[in-house]
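One structure coming up, written as structure tokens, with questions to follow.
For this depiction, one protein chain was excluded, whereas all remaining protein chains were kept in their positions.
And then chain A:
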Amino acid sequence: MIRKLAYGAGAIGASLFAATAAFAQEATEAATAAATTAAATATETAAAAATTLIKAPTVEQMATMVNKGDTSWMLTSSVLVLMMSIPGLALFYGGLVRTKNMLSVLMQVFMIVSVAGLVWCCWGYSMAFTSAGSPFPQLFGGLSKAMLIGVSGTTYAATFSNNVYLPEFAFVVFQMTFAMITPALIVGAFAERVKFSALMVFVVLWLTVVYFPIAHMVWYWAGPDFLPDTPTDYGLLWGMGALDFAGGTVVHINAGIAGLVGCLMIGKRLGFGKEATPPHSLTMTMIGASLLWVGWFGFNAGSNLESNGVTAVAFINTMVATCAAAVSWSVIEQIHHGKPSMLGGATGAVAGLVAITPASGFAAPMTSIVLGLLVSPICYFFVSVVKNKLKYDDTLDVFGVHCIGGIFGAIGTAIVADPALGGQGFFDYTQFPAGVGTYDMGAQLVTQIKAVLLTLVWSGVGSAILYFIVDKTIGLRPSEEAEREGLDITEHGERAYNM
């Protein structure tokens, strides 16, 4: 209504605007006062509620602790993370290979997503998110929920708040999308030279031996309403107090080191270092990187498992860290080569997303920006200097961007999570109800480094063994002729572009 008046009366518009501004100021004061009262009431309500919190609720009680907003957000986040893999990651990678291998990359990502979804339902979810019946319950789960036995529309999964639950299927499908994208990330390291069938077998084995145990070690715990009574029911790294909000260790370091081992064991592409292998379509790569950016809000903000203040923290941190990393990569290129490239901008954005992943729910926006500004120079150094010096053929820089960026983010999390720097600190779930724990940055740094090392060793060694087995049985590499001809025709019998 005020807008309409202002449009209609041009001459008095200015005075009207002033009046509106004054009104706005009054309104702000009034709102602040109201907010203060509301906050006080809320605190009282919370205090009252705390006394009525139910420890170890039954399934019937959990059914009353489900929030429609949380459920909607988690289902939306699951879709966003799926979009990161297909088409996001597929296009990001696909644009970077030569025309003759475009479809092979798209198909690898597409089918890894599909196969991982099946494996997740059959035994993945159970191995990652249960502990009953496992010989080593802190390393990997048992098979009590294999084939999703016992999971239904009336079972619930814990969140990070006391007495807040999600429909278990929402949690199953959200975590499923993580199991889909992680193995898909690996293929970039040996793109243009891997046999499709061998890759699929490798992915099933890798998920089972590497991904599910690491996801279990980092993310499994009994939940805030049950942990106080079962104080050792958690994964090894979770119990150590390692902070990984959305998967810096589980997804990025894990996939990054598996990629490095893979590209070393499979070997360089034919003609590596002699033939020019420029990206065939940076347009595709830009589209892919942008879809990754958008989808990553589901990945990071979704990892809060609820839709609340911390979700918003993770959301804004993800946004600004990415902006910062894209800018700093471009600035380095401008200085080093005199020209900022589109590929550089997109790579910087992905590096920023990787770095903020473990820290997203712990950092503050300004410390996220610092994290973003710093990750690009480090990754740039690895992809343009270290890789060329050591002459390994990590085709699409899975190690240089995901592993290195992930390590930087995981260690940086210890710093930016510190409440002294505006961070969120951590919650002590051993007490009921959960409360804020005392933060010790030095100790946290040590814990983070331990978590990084354990992931590097577990994934590095596990992946090496699996590559070896698959290579000796099926053979990882296509014939020389097939590789020269291009995997699109030789592996899939079709061409990406018929022009």
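In this text, a contact is a pair of C-beta atoms (placed from the backbone, for glycine too) under 8 Å apart; a residue touches a chain by one contact, two chains touch by 3 or more; residues count from 1.
We adopt the following convention: contacts and distances are computed from a predicted model.
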Note = UniProt lists the protein of the undisplayed chain, choosing from "Nitrogen regulatory protein P-II", "Oligopeptide transporter subunit membrane component of ABC superfamily", "Extracellular solute-binding protein" or "Sulfate transport system permease protein", as "Nitrogen regulatory protein P-II"
Request  = Can you work out which residue in A:Gly153, A:Pro278, A:Gly442 or A:Gly493 touches the chain that's missing from view?
outcome  = A:Pro278
Note = Among A:Gly141, A:Pro183 or A:Gly344, contact with the omitted chain is made only by A:Gly344
Query = Of A:Val59, A:Val385, A:Val436 or A:Ile469, which one is in contact with the hidden chain?
reply = A:Val385
Task = Using the touch definition up top, pick the residue from A:Glu168, A:Glu306 or A:Asp397 that touches the left-out chain.
result = A:Asp397
Request  = Pick out the residues on chain A that sit against the missing chain.
outcome  = 276, 278-279, 337, 339, 341, 343-344, 347, 380, 383-385, 387-388, 397
